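Removed: one protein chain of the complex. Kept in place: all other protein chains.
Per-chain residue numbering starts at 1, and chain names A and B are given in the order in which the chains are listed.
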Amino acid sequence: MTSIDEQVEAKNRSLWGDVWSQFRTHKGAMLGMIVFAVILFGVAAGPYLWHTDPQHLDIRAKNTNPITSCLFTGSQIADCFSDPESIKYYDPDAEQLQRIKVSWAHPIGTDQLGRDLLAQLMQGGRVSMAVGMAAMLLSLVVGTVIGVLAGYFKMVEGLLMRATDLFLALPLLPLLLVIIMLFRDTLRNAFGPETGIFLLIVFIIGITSWMQTARIVRGDVLALKEREFILAANSIGTPSRRVISRHILPNILSPIMVSATLGVATAIITESALSFLGLGFPSDFPTWGRLLFDGTTFIEQSPARVIWPGLAISLTVLSVNFIGDGLRDALDPRIRGR
Amino acid sequence: MKLTHFIAGTLGAALLSTTALAESHMAQGRDGNVNIIYWQAVSILNPFLSGGTKDVDASNLILEPLARYDQDGNMVPWLAAEIPTVANGGVSEDLTSITWHITPGIVWSDGTPLTAEDVAFTAAYCMDPDGGCAQLTNFSDVESVVADDELTVTVTFSKPKPFPYGPFVGGTSVILQKAQFENCTGAAAIECTDQNFNPIGTGPFMVDEFRANDVVTMVANPNYRDPSKPAFASLTFKGGGDAASAARAVLQTGEFDYAWNLQIDPTVLSDMAAGGKGEVVSAFGTAVERLMVNMTNPDPALGDARSTVEGGAHPFLSDPDVRRALSIAIDRGVLAEVGYGAAGTPTCNVVPAPAIYASTANDECLVQNIDLANQILDEAGWVRGSDGIREKDGVRLSILYQTSTNAVRQDTQALVKQWWADIGVETELKNIDAGVFFGGDQSSPDTFQKFFADIEMYTNLFDGTDPEAYMNSWTCAEIPSPANNWLGNNMPRYCNPEYDALAAKLSTTADIDARAEIVRTMNDMLMQEGAMIPLVHRGRVSAHANSLEGVILNTWDTEMWNAADWSRGE
Partner (left out) sequence: MLNYTLRRLMFTIPTLLFISFVIFLILDMAPNDPTGNLPMTIPPDVREKIRQSLGLDSPMYVRYLLWCKQFFINEPLNLIEQWFDVCFGDCGERLRVRSWATRSYVVDLIAERMPQTLWVVGMSYVVSIFIALPIGVISAYRQYSWFDQFGTFFSMIGFSVPTFFTGVMLIVIFSVWVPSDSIFWLPSVYDTTLEVTDLHSLWLQIRQMIMPVFVLALYNAAQLSRFMRASMLDNLSQDYVRTARAKGLKEKTVLLVHVLRNSMIPVVTVIALSVPQVFGGAIITEQIFRVNGLGQLLITGIQGADIPLVQTLTFIFAVLIVLFNLVADILYGLLDPRIRYD
C-alpha cells in the first residue's frame, strides 16, 4: 500500500526529474560534478580567500619552491613546515649550507619573477574555464547547426559542406593575424583591453574548431535520416523543425557530447598556443595554458610549475568528460528505462 | 662513430698523399665530424640574398671577406694581405678611395685562383638595383669597384669616407666567385638555386648537401690555404626548434657540439651547464635593449596624423621630467639578472661599446631611485588621483607599452610595469608577433615604425665597430611618417638641429679621437633628453661542448669566423 502522497509524486515525475535521478546513479558523473564544482569554486571564490595579487612581482622571492619540498628535508620535516625560513641543508654543488627556499607565503611556489603561483592558478583558472566553456559552446552550436542542416536538407548540403571544407583548409595562423589586426583595436576600444581580447579569443577558437563537429554530426544525420522512425515521422506530416528537435538531436547526442568534452580541452590548449604566439591575452594575464607553457622551460628546476596547471587542465577536462557521459546516459531513454 | 671515422679516414688519405703519415695528427680532417645546432634553420647560403643571421653565419663557413673583426673589434686581414690605411697608402689622402691587396696564392675550393675580378664582381652583384641585395648598406656611397690587376682592387667613394671599411670587411660582406655567379646578377639572382645553395668559396668548408630550412652538411675544403685546417673532416649544421632545446642538446644530451644564441632563462641555462657536458660562452657587442619614447601623439583620434610630427607633441611624454622619472624608476640590474644573466649588464647609453665611444655621463640611471622619481613628478605638478595614478590638467599618466613576443621581453615588461606603478604611472602591456612588429607591412598598425603606442621596446645594434650610420638614425630626416612610407629609423621622432649638425660633422671627421668625442656627445644628448631609455647591454650567448676547442665568441663578426681553428680536444 502506498500513500496518496507518494502516488501523486510518482505521477508527477517530469522528464527532467527522471534525467536527474538517472544521472545520480552514475558514480563517475557525480564525482565529475563534485570535482568540477570544487574547481569552479576554487577559481571563483579563491581570489577572495587568498589575497595575494597574482600580478605582484616579488623579485626576492623568485623561484620559491613549493612547501611540499619540506617532505624531502629528512629529520627536519616538522621544523620545515612550522618555520620554513629557518631550514638549511647541505648543498653538495655549492659545498655549503643553503637555505631551502620555501615559504608559507607561497605554498606552491613562485615563478621566475616571484609571482605567486597559487594566486596565478586561481586567476588563470577563471580565464581558462571561461574561454574553454564559451569557445566550446560556440563551436558546438555552430558545428551542430551546420551539421544537422547539411545532413537533413539536401538543398543546402553542397554549400554548407563546401564552406566546411573552406574553413578546414584555411591557414590558421595567418588568419589569426588578420583577424587580430582587423578587430583588436575596435574591440579594445569598445570593451576595454581584457573583455575585448576575451571576446576575440572565444570567437577565434570557436570559429576555427567547429568543422569536425559539423562533419561528424552530418555523417550521423545522414544515417539517421533513412531510419524507419524518421520516415514514419515524416509520413505523418511532422514539420522538419520538430523532426530535428524531437528525433534527430536526441539520437546524435553522444558524438556531440564527445565533441563538447574534447572541445573544452582543445579550447584551453589553443588559448595557450595563442598567448605563446603573442596573439592571446596580454602577457601579464595568467591562464592555465600559459602557465603550463611557461613552466615547461622550468620542468627540471621546479616541476610544481607544470604539475599544478597541468593537473588543473586535466581534472577539468576529465570532470567535464564524466559529466558528459552521465548526461548522455541520463538523456538516453533506452538506458534510463533499464 | 664508425661512419665518421670512415669519412675522416678516406678524406685524410686523399689529402695526405704528399705528407708523411707521421704528421697525420696535424692533417686536415683529423677530428671527424662537428655538429652545430641553430634554432633557426638555414634557408640559403648566399648572404646577399637573405641577411638572416643564421644564413650569414652558415655561409661564413664557406665564403670569406677580405678582412674580419676579431673578438676585440680590431680589424684583421683575412683574404687581404694587410689592412689598408692612410698611413700605409692604402687609403687615399682625401678619403675617397681604398685599395686592397689580396694575399697571393689563395684558391677557391674548385682549385681556381681568387682574383681581384671576383672582388669587383661581388660589388657589382650586390649593387645591382634589381638584385634586392640585403647587404647593400655595406656598399653605401660606393661609386666604383675596379680590379687594377690580378690581386689589387680599388673602391672609390662618391664622397670622403672617414671609415672606408664597409665593403668586403666582416661576415656580411663576403666574396663570391665570379665564374659561378656570372649569370646570376640582377633579377636573375633568385633563379640561381644551385649557386645559392652551394656557393664555391675560399673558406674551410664546402657544401656536401643542402636541405633548405633544415640541415646543411659540409666537408672540409681540400684546397684551403692552411693544409692543417680545418681539423674537422665534416660538419653538420642543423636548424629548427627552440633555444631551450638547442641548449639541452649541447649541455645535457651531448648530441651537438655548438649551439647558437641561447636566449633563455639564465637560471635554466646555468642549471643545464652544471651538468658538466658543455660550457656557456658570452661576449658583448653593441646591442642594447632599449625603450623608445614616443615624442609624438599616438592618439587614434588623430587618424592619419597619429604618431607623426604633424599630429603634435605627446600629451605627457613630451615632458622631460616624466621621461627622466620613468628612466630612474627602473632597476636595470634586476632586468639584466632576471632576463639575461651573464649575457646582460645594465647600461645608460645607447652606444655602450667599443670602449672609446662609451660615455659615462649618464650613469645616474644605473641605480634605481623610486623616491627621486616620485619627487620629480611631484615637483612637476603630476599629482596622484584617487586610484593612485598621477595626472595633470586632465592628462593621466597611462602608458601603452608594446614590444615583440619573446619570453624575456614579457618578463621585462611585467617588471617595468610594476616599478612604474610605484611612481603612479599606469601601464598597459601589448606584445606583437615579431614578424609583424619588425615587418614594416604598410597596412598593419602594429609595426615598430608606426609606433602607435607610447613606449616600445626592442634591441638595436650596429654592425662592425663604426657607429656613424647608427648615430644618423636619430636625425630629423629619419623620422618615419606616411610621406616616406614609414621608412625611417628615428622611432622616438626626436628632432634637434644641434644633433643634426653633429651628425653632419661626424661624416667629415677622420680622426678617430675626434669622432669618438662627437659620438659620445650625440649619445649624451639622446640620453639626457630622454628620447630613449636604454635598459640592458646585451651580449651574445652560445654554448659549446667541453670537447670542442678553439671557440672564440665574436660579436663584431659572425660566430663562425674562426671555425677553421676549431678542433676536438680530449
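Please note the rule applied: contacts are C-beta pairs under 8 Å (C-beta built on N, C-alpha and C of every residue); 3 or more make two chains touch, one makes a residue touch a chain.
This is a predicted model, so every value here is computed, not measured.
J.: Any idea which of B:T99, B:T112, B:S318 or B:N460 touches the chain not displayed?
T.: Residue touching the chain left out of view: B:N460.
J.: Which listed residue, B:T115, B:Q180 or B:Q252, touches the chain dropped from view?
T.: Selected residue, touching the omitted chain: B:Q252.
J.: So which of A:P107, A:G219 or A:P282 would be touching the chain we can't see?
T.: Of all options in A:P107, A:G219 or A:P282, contact with the hidden chain holds for A:G219.
J.: Mind listing the chain B residues that contact the chain we can't see here?
T.: On the chain B side, contact with the omitted chain comes from 37, 41, 43-44, 49-53, 129-137, 172, 187, 189-193, 196-197, 209, 211-215, 217, 236, 238-242, 245, 248-249, 252-256, 433-441, 443-444, 446-447, 449, 458-463, 469, 480, 485-489.
J.: Considering the entire assembly, which residues of chain A contact the chain that has been omitted?
T.: Touch with the absent chain occurs at residues 28, 158, 161-162, 164-166, 168-171, 173-175, 177-178, 181, 211-212, 215-216, 219-220, 222-223, 226-227, 251, 254-255, 257-258, 261-262, 265, 268-269, 272-273, 289, 292-293, 296, 299-300, 306, 310, 313-314, 316-318, 321-322, 325, 328, 332, 334-335.
Note that in this section only the chains that are shown with their structure count from here on.
J.: CA centre of chain A versus CA centre of chain B: separation in Å?
T.: Using C-alpha averages as centres, the distance is 43 Å.
J.: Where on chain A does chain B make contact in their complex?
T.: Interface residues on chain A, with respect to chain B: 55-57, 59, 62-63, 93, 112-113, 115, 177, 181, 185, 189, 193, 276-279, 282-284, 294, 297-298, 300-301.
J.: Along chain B, where are the residues that touch chain A in the complex?
T.: Going by the criterion above, the answer is residues 244, 264-265, 267-268, 271, 274, 300, 334, 338, 404-405, 407, 410-411, 413-415, 417-418, 428-434, 436, 443-446.
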